[in-house]
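Just one protein chain is left out here, and the rest sit where they should.
Chain naming follows the written order as A, B and C, and within any one chain the residues start at number 1.
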Amino acid sequence: MRIPAAFRRSKGLIGAILVLSVFLVALLAPVFIPEDWATQMDMRARLSPPTWAHPLGTDQLGRDLMYRVLLGAQTSIYIASAAVLMSIVIGLPLGLISGYVGRTTDNVLMRLVDTLLSFPALLLALTISAVLGPNLQNTIIAIGIAFTPFLARIIRGEALRVAQMPYVEGARTAGNSDFRIIVHHILPNIMPAVIVQSTISLAFAILAEAGLSFLGLGTQPPDASWGLMIQASRDYLDRAPWTALVPGVAVAVTVLGLNMFGDALRDALDPRAKGGS
Amino acid sequence: MKRRDFLKTTTALMGGTILYGAPAMAASHSAPVTGGTLIWGHSETTQNLDMHQTGTASTGRVLQNVHDSIVTVDKDLKVIPNLAESFEQSEDGLVYTFKLRPGVMFHNGKTMTSADVKFSFDRCRNPDTGAVNFEVFNNVASIETPDDLTVIITLGQVNAPFLSRLAENGAGVIMPEGSGEVQGTTPIGCGPFKFVRREFGNEVELERFDDYWGGPAYLDKVIAREITEPTVRLTGLRTGELHMINDIPADRIAEIEADPNLQVVAWFPLNWDFVNFNHDYEPFKNPKVREAFDYMIDKEVLLEGALWGQGKTTASPSYPTSASYNAALTQRPQDIEKAKALLSEAGYGPGDLKVVFKATTNYPYHIEAAQIMLEWFRMAGVDASIEQLTWADWLSQCWVDKDFQITMMNFFTLWEPDFLYYSLWNTEGAFNYRKISNPMVDELTAKARVTVDPAERAEVYKQVQQVVHDETLDVVLWFRNGTIGAQPTVMGLDTIVHPNGSNLRFHKVWLAA
Amino acid sequence: MPDGNTPLVSVEGLRVEFASDGGTIVGVENVSFSVAPGETVCIVGESGSGKSVTSLSLMRLVEFGGGTIAEGRLRFAGQGGEIDLAQADPETMRGIRGNEIGMIFQEPMTSLNPVFTIERQMTDGLRAHRGLSGAQARQRALELLQEVRIPEPERRLKQYPHELSGGMRQRVVIAMAMACRPRLLIADEPTTALDVTIQAEILALIDRLKRENGMAVLFITHDMAVVAQMADRVVVMYRGNLVEEGPVGRIFAAPQEEYTRALLAAVPRLGDMRGKPGPEPLRLVGADAPDSVQAAVPPGDPEPLLQVLHLTTRYPVKGGLFRRTVANVHAVEDVSFDIAKGETLALVGESGCGKSSCGRSILRLAEPTSGQVLLDRTDVLALNERDLRRKVWRDIQMVFQDPFASLNPYMRLAAQVAEPLSNFGIAKGSEIEDRIAALFDRVELPRSFMRRFPHELSGGQRQRVAIARALAVSPKLIVADEAVSALDVSVQAQVLNLMMELQSTLGISYLFISHDMAVVERVSHRVGVMYLGRLVEIGSRAQIFENPRHPYTHSLLSAVPIADPARRTVRDDLKFRPIPSPVFPVGHEPAPSVYDEVEPGHLVLRQQAS
Partner (left out) sequence: MSYLVNRLLSMMLTLFLISVITFTVTNILPGDVAMMIMGTQSNPEALAGLRQSLGLNDPLIVQYGRWIGGMLTGDWGNSLVFKEPIAPLLLQKMKASALIVLFSMSIALVCAVPLGVWAAVHANRWQDTAASSASLVGVSLPDFFWGIMLILLFARGLGWLPSSGFIDPADDIWGAMRHALLPSLALGLGLMAHLTRMTRATMTGILNQEFIRVARAKGLDEGTVVWRYGLANAVGPVMTVAGLQVGYLFGSIIVIESLFNFTGMGWLTYQALLNRDIPLIQASVFVIAAVVMLANLIVDLLYVAVDPRIRLS
């Protein structure tokens, strides 16, 4: 049985809808839901299972999980997006220069990147977080730095590939400066790869934020972030599994959406992945 | 270094040990049996195993069974003979003479002599050893050993708490001469159990020492599995993987108590908690601001919220049954309006005051408490946020660098009032990390040191408590309960809790077949 | 054995469909033809004609690519009687594939499994079909390798595909296909990816095997010259349909269909230019009668436009910890030539001979190691980057081989053509727009294409844009690096004609780099033959094609298939010398090139002792 094309394409659509929804929640929840609803405690309804009053239940301090997960979206998405943005801002020029200039610059940069890649990203983020101290900005910096080597490596590979294309040589003979070649001829051609990698990185960054918060080094309480919520749920797992499930599902859905979207984007942007017919 | 419940070495306490669970009650009357391996789900990771160097309750809890101290306390906190058969204090309080118990065997097969005592004390007081309790011996002028079973310690000046402090393994432990090098990894003592091995972070194995001077223990072995996750520990107990666990998650105690298949040992108090202000932080220099914060906190709700009610609120940190406990003090009730009024009197309108609450993840319930208090602070118009710190960061930032605004800490119940009040609240106090400098407290704590009459002395300490409360130098919150959960087959649990409330003794514990 | 009148295979009303996201696509439709035992039938057509789909259908391999045989019968007179392959179950097909029908494919480099030894790949078919033991199969594999004349067959069996050259690999693939003595061999573009000398060898091999084994061959190709050399009968296909079928002689001599005629007209035939003074456009069917190109060849112009003197280009081979140079690829070795104004110099040679590197070195897209390149007496190699841009690229432009890679996919065509105009300050503001429009007119592209992106164009159209971009600076010289090699023959002819027309009107010079001797003969004034980085022979077109002196030029010319069935050159026992490696250790300095002038302007490299 052949799966109809429309269905296969719907993967991207579903992904896009999921991602969009999560971003909308992240943007709009703080507008429509007063911030303190996420921290309001009800000592009479601690670890309450889902009820009419608390549709997704409450946590160990009687805080409403629905509001926490909705308002937590903002924190998680903000940290992940900012971290990925940071890794692009650092990784893009590094990768471009390394790939286009080549030679010694490339050797030195890539040796460094390879070395950094030997450190597990989470370990790197954790160590940086420990160096800088736990707070929002530092979490972003930690994840951002930890992700930079990956991005630089991928961009460098792409830049190397594109720099060897005849149209780049054509652009050189057309009298373009190196800067113009990088900006107008190489950059647009590696953007698809950057965009795809960014979606994937975003998914990983959300996981990394959750991981850091899970270890107590990310978001600080009482602010809600998904990772922090999962962390807090650890002690109540068997009694109140929903405290873990609610943020866990939020993370999973977001990452799933990003991955689906990223997959579809890659298929759409990469002619080599096209076909299957 | 030094994790949970540090400073336990300075303490001794006792309290009511309550046993829940009918089968245990019934079976505890039957005759003890020898044999079996008890698997204990220990709540913490043991660290440096050198009894002198380690300051952690977790390690002490285990080593309690390996070591013995020269004297000990009974359940009324009275110092009683232990490895010393008897002891005498000279009239002037400067000379202590210990007569050692003959025939006490170390695990290495040697017999204890006065040389071992001298070795142990010298090792502890030698700064190079890095002993946590070295200051106990600060006033010691000489240690003499006229014969194998006599030790004479001469002090340079009177040190009232000296003997009490020797009742703990930390300072009073006797190690075989020359064993200093190996104590950190393979401790040797003369306690009822021999140290067999430790798989770091995983488990510690103890084996019965048949030549124990107090008679051999019942259990063949004790394996302390180090399981820091409370729910994992509880699951282990329920599935029967573990015979017993300490520190039942607070929210589950009622549930376990109700479980007919498990028994619970609970005692009170384990330790006490208080909220600290940095007295060097401009707003907190004003007593009105500190008082305002006290009014923001509903102590009962906080106890319920952070510890699921497993404790008892108190305004005094003195041991509840001690003479110095100021029962007349009551905690300030929550009154947000009053707090706001006090703040504006001090010149802080809503939103003017910005504070960071540093809480350590080492005590997860501190994080919960901080979150609850934060809500109240915010209700009172204070812009507050939390910074979670690891134990190491808390120590370096709050304890050493005194770089904080508000924090929270717990201490073991210090039954020796001089140690409690002088160290914590005197300007010169060793544990005055809040930069408190109150002339009244300074005067009173100094006065207490030279007050000989116990009743009078107790009165002085009550006055200290009054000042601490009136000036809101800190906000004393509560005493916390200690708990153990066990299978019904574990017998002799009524003997397991050391009077200090922290250490567990397996000497008289046995497993029913 | 069926007699000659019973076809071995007869395809009747074949229709193959492919499911795609946009619905069903018809691969081929209503195709009928037959192959008699011992006969060679060539299916010829341009890309998209459905010729490969037809051959894959016979093997029922089309199904693995997502196709289905919707209609038609594929009757095959197998050993077990006639069956319809279109209806055969998978088990039967497995018994036929590789056993009664063998197949070889286009890419020898990817036709062999890179991680298995030759022996394993040669024997597994034998063991499957013939149930031979390991030793027997190995023995048979050895015989087969000998049959396809692979030297040192014992050693080859133990080797992996990457250790063999392209020609050798194709021989292995053929040997594999021949393993079970199939009655039909399907060869799908078997020589397209190969150099001309190796192509000649492989064609000869297939021809010999066919004759020795009485095997029928179904030969799929786009190359009319190969058809002329191989076919008994020809099937011409176009866009999934059969256009014309007939004996090879008749197809070439008297094509019935318009399409066949156009196709044949577009094919340059080696030798057609004999006696002609200069390049001449191809006479395309349907186009206007071509003007005979009066390429102004100033004979013996004292001022050559470009002089290349002792040009040497070596690429370092990096290795080791610090990526040091461990060896050098001697891509161009002491090459000298010049190009006059309005002249086309062709550089020919097989892959790896250094002809492309030579062209790129002149523009300094590859940095030469030594030598001189004088453009109007300015030494190009001495210029800094800024002057290089201002002086050299203002006068020399390049057109690349792959039309799909030579344009930036993310830039509108107008913007790409505009780049040199604004960068070199040739035009400003609205003037640029006008210039672009004029250039599009010049390369015969509609102006509406200016707003388009490259992917909206066909290969030939893209190559026109690339030429327009090169023309934008009004260059004196265009280096055309295999500029028409990737194009279908009819498109190729149009682009070639455009280039010749531009030369005659604008007086541009070309350095025309190509491996295709017939095309070179058509477009060039002078020809240089390259081999292993050296220019082995250079002279006028007539001198090279009619009086080749260097042995390599000889063998090259003799290997070229001619698109004329009357002039068959396929011979048995062709054996060309394999090209040695151009990689030398660091510090290796080869002897300089010394030439003998055998006739005026005709230089031949003196053979070195080694």
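Keep in mind that, in the parts below, a residue touches a chain if its C-beta (ideal position, glycine included) is under 8 Å from a C-beta of that chain, and two chains touch if they have at least 3 such contacts.
The model shown is predicted, which means the values in this text are computed figures rather than measured ones.
Colleague: As a test of the contact rule: which chains in view would the missing one touch?
Modeller: A, B, C
Colleague: From the listed residues B:Val33, B:Ala328 or B:Val400, report the one that touches the chain absent from this view.
Modeller: B:Val400
Colleague: For a quick check of understanding: of C:Gly125, C:Pro279, C:Gly371 or C:Pro403, which residue touches the chain that isn't displayed?
Modeller: C:Gly125
Colleague: Tell me which residue among C:Val11, C:Val173, C:Val248 or C:Met450 touches the hidden chain in the full complex.
Modeller: Missing-chain contact among the listed residues: C:Val173.
Colleague: To test your reading of the contact rule: which positions on subunit B touch the chain that is missing from view?
Modeller: Touching the chain left out of view, subunit B contributes residues 1-2, 6, 45, 47-50, 53, 55, 130, 132, 184-185, 199-202, 225-229, 232, 235-236, 239, 241, 361, 390-393, 395-396, 399-400, 431.
Colleague: So which bits of subunit C touch the chain we can't see?
Modeller: Touch with the absent chain occurs at residues 59, 61, 64, 90, 93-99, 102-107, 110-116, 124-125, 128-129, 160, 162-163, 173, 176-177, 179, 319-321.
Colleague: Considering the whole complex rather than only what is displayed, give the residues of subunit A touching the chain that is not shown.
Modeller: On the side of subunit A, residues 1-3, 7-8, 111-112, 114-123, 126-128, 130-131, 133, 203, 207, 210-211, 214-215, 230, 233-234, 237-238, 241, 244, 248, 251-253, 255-256, 258-260, 263, 276 touch the unshown chain.
What we mean here is this: only the chains that are shown with their structure count from here on.
Colleague: Using mean CA coordinates as chain centres, what's the gap between subunit A and subunit B in Å?
Modeller: 45
Colleague: Listing for subunit A: what residues touch at least two other chains?
Modeller: Answer for subunit A, listing residues that touch two or more other chains: there are none.
Colleague: Please output the residues of subunit A touching subunit C within their complex, sorted ascending.
Modeller: Subunit A residues touching subunit C: 2, 5, 9, 107, 165-176, 184-185, 188-189, 191, 276-277.
Colleague: Could you please specify the touching residues of subunit B with respect to subunit A in the complex?
Modeller: Touch list, subunit B to subunit A: 229-231, 235, 249, 251-252, 301, 304-305, 361, 364, 367-368, 370-372, 374-375, 378, 385-388, 390, 393.
Colleague: Tell me, which parts of subunit C touch subunit A in their complex?
Modeller: Contacts found on subunit C: 18-21, 65-66, 322-323, 360, 363, 365, 389-390, 393-394, 396-398, 400-402, 405-411, 416, 419-420, 423-424, 466, 469, 472-473.
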